[in-house]
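With one protein chain held back, the other chains of the complex are shown just where they sit.
Right, chain A next:
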Amino acid sequence: MGILQNILEQFINGLRSGSIYALIALGYTMVYGIAKMINFAHGDIIMVGAYALYVGLSILHLPAILAILLSLVVCTIFGVVIERVAYKPLRSAPPLAVLITAIGVSFLLQSVSLLIFGATPIPQESIVKFAGIKIGGLSISGITVVTLIVTTICMISLTWFIQKTKMGSAMRAVAEDKGAAELMGIDVNKTISLTFAIGSALASIAGILYVCQYQSLKPTLGAMPGIKAFVAAVLGGIGSVPGAMLGGIILGLIESLSKAYISTELSDAIVFGILVLVLLIKPSGLLGKIRKEKV
């Protein structure tokens, strides 16, 4: 019983961190699908969301729900403005220029946050007051329950939005053939902005959940979850929405189980090792499709 319970607990922990990775990975994969770029500043939007929540709660003394809204709005605006200012002028530039710009934006966000909030970690109490549940001998913390519910809702609504609304089908059309979509009357700029807005809103939610879990903020807090989520997106097949969800959850599970049963120090090495293996066997990722070039 004891071992089984322990495995289950680790499994649920893995699901929790995995679902947060999935939420962030969605931002990477959607932006890649539509704008064909890796937005390395995406991880730092998590940090922006976390600090926006902190500002709302501890400086403006807003009620939790308004602080969450503030974080969502701030991140969405950041995402859209970053795209307009930094990436849009480079739409026809070589991919390397865009990549370097994205890394630049990432450092800019971290440095500005360092200037405003300083390097000392800031404590921030969780907004989840719910103590958690016990099933048999298994106890699940409140934040884990909330994380699982929130991320599930987000993923279902996003899938539904992409599949069932006209904005979603415009996004799918632009992802597949930007030129043809434009010739069918679709405003590509608007669609790209919408994609950044949605990705950033999801990153904001990830940031809020992150703060509630770790209850501490620092300017580089988005870097590691950001890079892991990027790995998750590649693992699942970059450009694929279900792939990002699957990749995130698998990554979270591997990380949690290897931390618990193999070695805490080695867990990251194992995670990245598995990525290397998957890419060797299936270079397009788990759910990615290989593009066949006609000769």
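Convention: a contact is a pair of C-beta atoms (placed from the backbone, for glycine too) under 8 Å apart; a residue touches a chain by one contact, two chains touch by 3 or more; residues count from 1.
As a working rule, contacts and distances are computed from a predicted model.
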item: From "Putative aldouronate transport system permease protein", "ABC transporter ATP-binding protein", "Rod shape-determining protein MreD" or "Formate dehydrogenase", the hidden chain's UniProt protein name; value: "ABC transporter ATP-binding protein"
item: Hidden partner chain, touching residue among A:His61, A:Lys134 or A:Lys166; value: A:Lys166
item: Residue touching the undisplayed chain, where the options are A:Leu8, A:Leu69 or A:Val188; value: A:Val188
item: For chain A, the residues touching the chain missing from this view; value: 157, 161, 164-170, 172-173, 176-177, 179-188, 194
